[in-house]
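Missing here is one protein chain; the remaining ones are kept as they sit in the complex.
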């Protein structure tokens, strides 16, 4: 084994970090990470120290020689890195709570990736990502950026359109979760199941499902459609079942997030109810995180606590470390990631980001051509792509009208007027994290 | 002048017919129609006779030698025809009223072209159109089919995909109405205004607006966006204004029907209110038609009565006769029609129907390449195209699941469950006009 | 009539200028050119003065108030111009003679547009065109550039790819010549014939031919293919006939330049013979020009002399003035020009230059979508497009290897080795006009 690797994790104080550390420990034999730099901002210092101490106990207990570094100096962490992972959240869960609460006031689902909430998460996140990339160009020009920060599709689109960074991959645990769910439905081991994934982040479809290489798509759809069987969903998304005839007519497997678009009224009712009772997802997670950090503080804890799985990010560790290892080892195995389309999906522009099965090589992901999405799902996917592109443009330019167009064309938003009202209230609520929209105002005020 | 032309109008008993007759009279010098055959079904016999008598008085008064023939025998009318126009309405305005009333019960806009109502209008209409085309192949293989029957986009898509008929054009008065509206806003004659139209039927955008050849798009958008100015809309669509910043950010001119998608909540409220008070559009039109036919009966009336303009089909006459004349005379002028895309709009498949500016030749419309639609509007257009294609497939196959998918993916429909409820109720309500969905049941009943 | 127009013609001393002046005189009622600036370089001063004097006599005799200005100061001519036309020839006919003679030494046709000669004409011309555009951006940013300088396709490609100039049209007299030729074959007036042109410059096909709007393609191909009938060709291209079965199988009308690719051996034999006897085309034209300038000197001559038609540029005047007038008057008529493809031809990239029928508007040419070229001709067209693009890149970068690739992939060139030999000899022969390839050498020499 040659050179040992340096990895930098932006947003290192996240409650997810033990997942990542566990993944690195498990794969140390094939992925020789020598240094893991956990970076955070001053406001996250306490969390960083708690989770960092746990990480140190984990590698020590496992007996692998990974050095854990904690720092608030992002540039130092990036210097000479081989892999950079991003899992930060601008404004924290408080910001996400606003992304969810404000739209609900207008009778609209917030949806932190492809909805109005996702627009604002993008507006806050994209400038920071572009800033990290500028640092990377200078400090670690050969490093790969593995982005987990949502909205992963919009972020990847922005990186592809507005930077020259080609070594970027967006990662999501939805496809792996779908594979696990399908395996459970079929009662088989997940590694016997293969799914041809194609679409966008949180808007991905399973076009064909195979068991031991033999297509079983129709059977799986029947199972998912069956009213007595629990469908394929995620911890953080309510499973409301599907109209069996709709799913059978669709002929492909939707992802859990499709419920927001194909069951808008029901999802809205659920979210309104939850907001009144147990809190929005951000608020539930805030409580979960609080409990997790209490656990993490325990000096006797030296493994990833099982409670972390409740947090919603199941399989992230596996997906991320597996991706990094496949790049490092030029494994040429198949994984679904967010990358430049390159013609793999016919009706999405070749230069746009898509989520699609790729061969993972040392030279990055190479998408497998699927031809095209079925006609019935193509339109919604293209509409979300329009939304992502206009939103990314708004994030980069800070242009108010562009942001309003992004908000209005989002399929969850009922009108230009509601869009404007939400936009105005959310811009104000997130003001401190959206300097690009308030620069001029400040300048004017400064005079 | 050589051979005199034979024209057949299916649905000849429509209240629109005097428009068409007026148009033919005005253009007789360049479009020598010798025979106009007005065809209708037995249920429409009375209307056909009333309107036919008026037509005869009109040509007589005008002193042009157009013979008016009234018939219930479609095949006789088609035999040897040069142009066939279709303006029929399967199930009449009663069916349209159901298309509007039933969705409203579920809190959904019916929308007779691109909404749930449009789906059902398509399911009823497409099989009849395909039947007419089969007759045309036999009886008038060289004739052009000029279709005004809505949903014109979906119907044209179905003809292009499911028949070999290449001589088909779908026609709509929305673009000409937009041009008139823009001219009014600018205070100039309409023939000084040119608009680059592109999109789908009832989903068309004005990409660039020119006055005397000079681009004035931004100025026109400012005028349309101005809260004190009435926008560009149609008799049958309420003008709710637009959020000025949305329209300025969009940078292209939407058509009146875009209000259903960009102002869904407000349009729904309007329609619910109207349904309670003055009746749905179909019901209003039923009353208007009744009054019109009373007028038509007047044996002293020998011109198109001005009240017809209230009916909503303004400019149809001009659009239709102008199209037919340009084909007949190989005029090579520019008109927006529904035709095979052929690459004119990049992100719509080349073989699909689009509504786009075309050069009108004796060999049919040749679309002018626009490159692509702006990113912000591309997604919605593609989604409606998905809807149109799945709906056309359902119309041809009579497949229930396909129809449910079409209904669910329509952007006005909030969920698969509401979709199913509406579908079931509407299928039942329109049963007599949807034999393709009830064939099996009949067969079973026959046993 | 409002403002009178300023027009600047680069290469104004060309023998073609009387054509242009005649065209302007004929159209003065609709195209009010107030000033025509004829620009040339010092080496062309004498010709400029001869042809300029003739131009002045022509406008005087015609009684139209067009001022003729002669200048060697290009910037002064461009200042405030409305239309700029380019008809210059870097290195003059001497350079063209080398473009023809040198390849013949290697048994290769020089071909001044799409062959090895065309490569060198492009290498000499493109930097000058880009220089003119830089001046135009500063001195007449709203002017249209109408380029007649060959290779017009490669030049237009270079302008579209390497500048921000959008107001550029490439013009060629081949399509109009084909229309005239077809009309003659059919024995009808040319304005009754319409041809759907599509392809590239000097690589354009007539996809469909219409007489009075009725398709007569097959009939025309039969006439062209008939061994006893003279085909459709040009003054400067020998008509060797076509294999009738080849043409009938092709099903579209080739242009005269296609003989170089579909009859390479015969054309080569002709050119070798001509080089030995009457001289290459450049040499013939040199003689013709000499005679023309003798005529032009005659102070009694005040019209375009009929001998000019022998020169090969027939219809240029009509094509150019007709184009300019259609732009100026927003005529929206149809003309075949070189412009951005925009999807009009499916298998050519949308951003590339093509030669295709366009609607000519004040906002420029709008290509009419043809779908795609027939499979049989698509490959050759794409190969020439590859050649044009690589050649344009070589012209801009001055990169030797890129130029060698362009030369080798040209379909007239038999091997990489012959390509290298010709390239080296031609680079040396044209050294003074190819500074981009010799910059480094000069610098080195300077040390």
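In this document, chain identifiers A, B and C correspond to the written order of the chains, with residue numbering beginning at 1 in each.
Note that a residue touches a chain if its C-beta (ideal position, glycine included) is under 8 Å from a C-beta of that chain, and two chains touch if they have at least 3 such contacts.
This is a predicted model, so every value here is computed, not measured.
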The chain left out touches which of the shown chains?
-> A, C
Would you mind spotting which of A:208, A:281 or A:420 touches the chain that isn't drawn?
-> A:208
Missing-chain contact, candidates A:45, A:61, A:105 or A:332, resolves to A:332
Given A:160, A:344 or A:394, the correct residue touching the omitted chain is A:344
Over the whole complex, note the residues of subunit A touching the chain we left out.
-> 194, 196, 208, 210, 212-215, 329-330, 332-334, 341-346, 350, 359, 361-363, 366-372
For the chain that got dropped from the picture, name the residues of subunit C it touches.
-> 242-243, 245-246, 248-250, 262-266, 347, 349, 375-380, 382-387, 389-390, 399-402, 404-406, 408-409, 411, 414-420
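Operating definition for what follows: only the chains that are shown with their structure count from here on.
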Can you name the chains that touch subunit B as well as subunit C?
-> none
Chain nearest the global centroid, as defined over all protein CA atoms shown = B
Chain centre separation (subunit A, subunit B; CA means) in Å = 44
Length of the line joining the C-alpha centres of subunit A and subunit C, rounded to whole Å | 54
When you check subunit A against every other chain, which residues touch at least two of them?
-> none
